[in-house]
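Dumping the structure here so I can ask a few things about it.
== subunit A ==
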Amino acid sequence: MIHPVLLIAIPLFFAFLLPLISLWSKKSLPYVTTAVMGLNTIIAILVFLEAMKAPIFDIIGGFQPPLGIVLMVGPLGGFLAMIINTAALIISIYSMEMKKEPLLKYYMLTLLLLMGTNGMVLTGDIFNLFVFLEVTSIASYGLASYNKDLKGFEGALKYVILGSIGSTFVLIGIALIYSQLRTLNMLDIARRLGEMDPYTKIVAFASLFLGFGVEAEMFPLNTWVPETYDGAPHPVTAMFSSMSAKSGIFALARVIFTIFAFANYLWFVVIMGLLTVFFGEIVAYVQKDIKRMLAYSSIGQMGMIIMGLGIGTTIAVEGAFFQMFSHAMGKALLFIAAGYMIYAAQTEKMSEMKGIGRNPLIGIPLLIGILSIMGMPPFIGFYGKFYILMGGFSQGYYAIIALFLAASIVEIAYYARFIKIVFQPSTKNYPAPRSTVYVPLILFAIIIVLFGVYPQPVFEVLKHVAAFLAGGA
Partner candidate 1 sequence: MNAVGIFKELGIEYEEMKVKGNKDPRYRAKVDPEKLEDIILKFKNNGFRHFVALSCVDWIKEGNMELIYHLFSYDNLEDVFLSIYLPRDQPKYKSLRHLFPQIETYEREIHEMFGVEFEGNDRLGEFILEDWEDMPPMRKDFDTEKYAKEKYGSVPLVEEGGEKE
Partner candidate 2 sequence: MEIWSAFGIFVLVPLIGALLSYLARKYAVYLGLIFALVPAIALYPFYGKEMSTVVNIGVKLNLAFDVTTWFFMLMLDTVALASMLFATSYVRKGEGGFSTLMLLGLAGANGVLMARDFLTLYIFWEMMSWSAYILVLRSSGEYARRYMLFAVLSAYLLIMGIGIYYYYTGSFLYSAASGIPLSGWAWILLFLILGFAVKMAVFPLHVWAPYAYRSEQPFVAFLSGGLSKLGTFGIFMAMYSIAGVAILQGFGTFRSISLFGYPFAVLGAFTAFIGTILAIFQDDLRKLLAYSSIGQLGYVMVGLGLGTPLAVGGALFHAFNHAFFKAILFLGAGAVIYRTGKYRISELGGLGYRMPFTFLFVLFAIFALAGIPITSGFISKWMLYEAAIEKKFVLIAPLMLIASVGAFLYCFRILYGVFLGQLDKEHENVKEAPAPMLAAMALLMLPLLIFAIFPGWILKWINEILTGANIGTLKYDTYAYYSSIGGADMLVFWITFMLLFMISMYLFTRKRKVTKVVDQYDNYLAGETPPYVQLHAAHNFYKPLRDTWAPLLRYSVDRAYEKFVKFFIEGFEEIKKMYTENPQDYAAYLGIAFLIFLLVGWWLL
Partner candidate 3 sequence: MTPENPNPLPSIIPEKDWKKIQRMLSKRSLWMVHFCTGCGAMEMPPTMTSRYDMERFGIIPMATPRQADLLLVTGYVAVKTLKRIVRVYEQMQDPKYVIAFGSCPINGGIYWDSYNTIKRLDKYIPVDMYIAGCMPRPEAIMDAFLKLMKDIDEGRADGWLRYKKYYEKYKANQRRVFKRWDE
Partner candidate 4 sequence: MTDWANILINAGLTALYLFLAICVGLLFMGIARKVTARIHNRVGPPIYQNFLDVGKLLAKKSNIKHNWIFDFAPLFALAGVLLALAYLPMGGYRLLSGDGDLILLLYILVIPALGFALGAGASANPNAGVGVMRALTLMLSYEMPFLLVLLSLMIYYNTASLTTLLEKQMHSVWAIDVLPISALAADIALQGMMMEKPFDIPIAPHEIASGPLVEFGGNYLGMLMLYSAGSIVVETSLFVDLFLGGGIVLNPAVYGILAYVVNYIVWFALIFVVWMIAIFINAVFPRFRIEQAFKFYWKWPTLIAALGLAQAYIMSVILGVSV
């Protein structure tokens, strides 16, 4: 019986072991981190296989539920954990590119970030969720400002302000719930929700929804995303988009479905999702430099996932989870490719990057990534988007889906423009990508194509969405 808690313990343990290892040999740090992440991924896969059979409940330190930390790992939690760990592993290969001096701190923070996101995804206890949220946020603040340049500080500052406000709202929500129900376990709360008086229930839900909304990049709350993603170093942006965003959205899903099962609140979530998509895509169209454009497009994709969750039918939420998987892979690929492009063309402006995609090592994975993000069939991006749309239709949201399709035409417009620039024949020659750049790209591309052509295993997982919707693990 694999204890899911290992997923949290190992990164923590190694995070604090690194200083000792760095004393012994500074060069080995990246390889140690990648090894740790590899180990963690293997454990995540084992946990996932376990969770597929039956949800695992793991009590840490022997304390009983109301007080002790309870890990509740359902199949979806395990699936997300696996996504996060594989993404972290592949991105860690790319982070070998990092040259900025205090490498030790960088790798410690990445391990902490991994530990925080794993925790958020696995925990069954609200307070525990808050704790891991804090750990992720702090690690993210450190990583965001890692470049120590103006843009890095500015982005980190905004993230700190909004992140801390969000966390305080989460704390308020937990406090309200605890004051009424005296328990912190999610399932417990879900069962005894009736005892809370309605008004505090609304305030608690609103604050929790807002708190995690900030992390899940919902419309009014995602203003920090562009600056933070732009300022952070390239591997970190990839981590943000594939790890911390995913854990945030999963926490939101937990809030909506596991804790508060408000059926008639869902259409509001759909509206918020649509607004996120709308503003994300439209502003992305007018962006001039590549990382901001990808950041806004990532907001758009997250908005789609929120919309999928909001629609609430099993097919839509299946689509949403599939979209989380495809967005994590696709966006990580695009951010790594963007990182290389900025390094190769020495500028962030897209207009100066003519013809950078012409060498197949970068071009083909980039093309696969963009097509998957656009939602083209043989790639994983398609199934999520299609199922969310079908879910929307089955609920009768014609107008909303039409608006969403219009927004995604805008998305395809700016991606097509990006492809036009990148694949234009041009005389400039760019330095060839090193192995640490194209290996992750190819790995991501393989995952995208493999699960795109044969999505059977993913749908196997998504069979459990119905149970998840009913408030289960």
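The rule is simple: a contact is a pair of C-beta atoms (placed from the backbone, for glycine too) under 8 Å apart; a residue touches a chain by one contact, two chains touch by 3 or more; residues count from 1.
On how the list was made: all candidates are chains of the complex that A comes from, given by their letters.
These figures come from a predicted structure and were not determined experimentally.
Any copy counted, the candidate of 1, 2, 3 or 4 that touches subunit A in this complex is 2.
Residue ranges of subunit A in contact with candidate 2, taken from their complex: 157-158, 161-162, 165-166, 169, 198-199, 201-203, 205-207, 209-210, 213-214, 218, 220-221, 223-224, 226-227, 262, 264-265, 268, 279, 282-283, 285-286, 367, 371, 374, 376-378, 382-383, 386, 389-390, 392-394, 396, 398, 401-402, 405, 408-410, 412-413, 416-417, 419-421, 423-424, 453-459.
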